[in-house]
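Here you go, one structure.
One chain of protein is taken out of this complex; the other chains stay put.
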Amino acid sequence: MADVITYREAVAEGIAREMRRDTSVVCLGEDIGAAGGVFKTTTGLHEEFGPERVWDTPISEQAIVGAAMGAAMTGRRPVAEIMFSDFLACCWDYLANEIPKVRYMTGGQVTVPLVVRTANGGGLGFGAQHSQATENWALTVPGLKIAAPATPADVVGMMAAAIRSDDPVVFFEHKALLATKGAAPPPGHVVELGRACVVRPGDDVTLVALASMVPLALKAAEVLSGEGIEAEVVDLRCLVPLDAATVLASVCTTSRLVTVEENPYQGGWGATVVSIVADEGFGLLDAPVRRVAAECVPLPFADALEEQVIPTVDKVVMEVLRLAAY
Amino acid sequence: MADVITYREAVAEGIAREMRRDTSVVCLGEDIGAAGGVFKTTTGLHEEFGPERVWDTPISEQAIVGAAMGAAMTGRRPVAEIMFSDFLACCWDYLANEIPKVRYMTGGQVTVPLVVRTANGGGLGFGAQHSQATENWALTVPGLKIAAPATPADVVGMMAAAIRSDDPVVFFEHKALLATKGAAPPPGHVVELGRACVVRPGDDVTLVALASMVPLALKAAEVLSGEGIEAEVVDLRCLVPLDAATVLASVCTTSRLVTVEENPYQGGWGATVVSIVADEGFGLLDAPVRRVAAECVPLPFADALEEQVIPTVDKVVMEVLRLAAY
Amino acid sequence: MDAAGLLTAYERMAVIRRTEKAAHDLFLQGLVKGTTHLAAGQEAVAVGASAALRPDDYVFATYRGHHHALARGATPQECLAELMSRATGLCKAKGGSMHLTKAATGMLGSYAIVGSHLPMAVGAAWSARLRGTDQLAVAFFGDGATNIGAFHESLNLAAVWKLPVLFVCENNLYMEYTPIADVTAVPRPAADRAPAYGIPGEVVDGNDVMAVEEAVERLARRARGGDGPAVLEAATYRHFGHSRADPAAYRPAEEVERWLAHDPLDLARGRLAELGVAEATVAEADDRARAVVERAVEAAKAAPPPEPREALADVWADGGAAWRT
Partner (left out) sequence: MDAAGLLTAYERMAVIRRTEKAAHDLFLQGLVKGTTHLAAGQEAVAVGASAALRPDDYVFATYRGHHHALARGATPQECLAELMSRATGLCKAKGGSMHLTKAATGMLGSYAIVGSHLPMAVGAAWSARLRGTDQLAVAFFGDGATNIGAFHESLNLAAVWKLPVLFVCENNLYMEYTPIADVTAVPRPAADRAPAYGIPGEVVDGNDVMAVEEAVERLARRARGGDGPAVLEAATYRHFGHSRADPAAYRPAEEVERWLAHDPLDLARGRLAELGVAEATVAEADDRARAVVERAVEAAKAAPPPEPREALADVWADGGAAWRT
């Protein structure tokens, strides 16, 4: 394997590694077979594992995820693709009411070891119905694990953990990161779900970010460093399990917290993180907690409008500078 | 009209008042016609307005809400019932991707003046799939107004505002409140959406609550009063528009904030409220901000288990006492 | 189905009927909270189908699912204890009436969102195929479920993949309070839709346990043999209202009468007589059924409530509910 791989390749690689290890892993979704997926994130799987392990489906999101659930309850480990995360809305009943609840409401009689993978977020100019960061929908529902890797190595490692997990995992692959490159992970690489990662140390302010916001936060940290402010950047990696301990530990050092969220402010994951810190870490805080999130509007098509709406490096830098002046 | 009406009667009354005023108002939903609705919240409408204004539908949540959208775009004011708010998951595409976005993404060419009414929340022992407080799902999506009244008068007044609104409104009627009674509102009663209400004044701590949590917070406030702590209770009434100003004004007096939420902690509306206060009201706070919310589990069936999961008067009192000791 | 088989089926139906009656009474006594959707009158669908299935087959049902749980191996005691919120309940009192599940015997759950379990059954059938077994999956659902999107997606996917799954519609003429005929574009809501998926659609007398058994057996054989899914629409009727205290006043008296005269237990009793089974033998079966249910009620009443800590168990496969560090 090459030393460097793209995030896109990492998705297929991560799935392939698990399919080799465990014959119970099976994939289904729209155009994922011979076509290799609309985002080319399943390239090679059909060739290597054949049509009995990689299944093309009709445009039937409910049947896809519902069938994955039934298969997971009966001994398989399905990996279902929902092409764009916006389309989770078309099978939301399964994510909100069925998959996360069946184990609990049967008193633990069944487990649902499945992964729902989906291309998430904006950045490719696909407009309001194909660009949302929908991980916050899932956060409202107890019983789902929520993974959102930021690097190719994390994609592979977290995919391994997700597929091996006996719990349902919604796996958000960020569209804007697909072409990015990173170190190829070693064989057997597994990243436990629920462990955040301090991707840049710093003493002055904690920036908590997820997926595409991680490189953005890192860029902002570089700019801030030039202004004499050292930001610690935490890649949350998962929303559930939520690694609040790592965030609190960082705030313990920095006394200042800024979340960087692609999603609209209202109902975003940063709010949950902030509410934990404003409770358990209140005594640590020296300044207001700030959330750099998207405006509360649908995502507009034009770039000139989009940059008004979503977080940018400039916006993060400006907010941190304002906070530093508090 | 009687001096006192139930919350349940207020729903039908609120709709009827608007149907009398405006012939473009039309209702659709499952069993809402001659049967008067599963919760008897549409009793009398079929008799008064006939089958051309009160339509029984098949069990087709997507068609119900999608058709409401199409009718709203073409000159009607539909009031669609989704029987239990959990079933919003069956038509989530319309709530998440279509209704809130179409005006924006067409550059303002169309408006969608509709109301989606739904029975929300727990308290009736209906189990994990019929008891959720799902207003937080809607909160993740810009473009929806979110109403959740706590009293019969507010039901009538907010229903008037919702139906008259040219924007889409999701109207959460709380199942546990249906049998509660309150003063009947005068004719023409309208409660503007986005105005919170201080339902109990107090200097020591601010309790922010919604729907069924309002009477619970009031009970807790009574208990606390016995302990010498005067809680101010804010009935938020709406999540969007969110009346942050009223919350901030209250915290300005009390310096202490506790949200009381029926929903699980993760992704709950209280987090968004807290994040605003931890930013804009940071300087006002004397103590950690606390959220009394449900445990992050599906709602269990047995009462003995349910009371472990959801907020109770005792839990609110205990949290406030702990905060007071900070 | 021979005489012995029919007698067994009859006794099972009698147990279900009495369990439903007990659930109703316990509800009125305030011992069952929430709601119940009783299946009295629809016993033959569950028992007839069950008789045609193998122990390793999968069954998925709805909130009106007591009969399927009982037909598929759950005991009246487990079921009633669940309804009465006892620690000994089938789902540890976490599920309630609408979610009876006995995974150990292939009863993979009762789901309360109309139509939601049809794709799951498709998935279980797909899994059987992937694992190379010839297990079958059966989804039972009401007439009202035929108008929801998941129905359509499930039938198409099952047909395209030729999966061993049966879609058994219990057409009891009503949704909650609205007649299915008022809101459905075809007379047979399930069977008339089967051609849209290129699969067989049959109608059967759902109150005739032998007819149900025969039809399911035949369609199951076909499906296991690789010929794909089928729709079976069982005409039946519920004796009680839709749920709880619904007096079902919306149903014409004549219709109710006609259906009560076509009761599945009476029908089976008639057949047993025709087959030469002595009345006393049938009465013994009835006695056993009564005794089982009476004991179940007593045992459930005597059982303790669940431990409070159970509230935070069973979300995750590790048994816990931790969502953060």
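Order as written gives the chain letters A, B and C; numbering starts at 1 within each chain.
Here, a contact is a pair of C-beta atoms (placed from the backbone, for glycine too) under 8 Å apart; a residue touches a chain by one contact, two chains touch by 3 or more.
Remember, predicted model here, so these are calculated numbers, not experimental data.
For the chain that does not appear, the touching partners among the shown chains are A, B, C.
Touch with the chain omitted from the figure is made, among C:3, C:31, C:87 or C:160, by C:160.
The missing chain, though absent from the display, is touched by one residue of A:50, A:125 or A:283; that residue is A:125.
Across the interface with the omitted chain, subunit C contributes residues 147-153, 155-156, 159-160, 182-186, 192-193, 195-199. The missing chain lies against subunit B, touching residues 26, 52, 55, 57-58, 60-76, 78, 93-94, 97-98, 102-111, 113, 142-143, 165-167, 194, 240-246, 276. Counting the whole complex, the residues of subunit A in touch with the unshown chain are 30-31, 33-35, 38, 56-62, 86-87, 89-90, 124-130, 266, 295-298, 300-306, 308-309.
Basically, only the chains that are shown with their structure count from here on.
In terms of the distance between Cα centroids, subunit A is separated most widely from C. A straight line joining the Cα centres of subunit A and subunit C is 39 Å long.
Within subunit B, residues 86-87, 89-90, 127-129, 266, 295-298, 300-301 each touch two or more of the remaining chains. In subunit C, the residues that reach two or more other chains under the touch definition are 89, 91, 93-95, 99, 111, 113, 149, 315, 321, 323-324.
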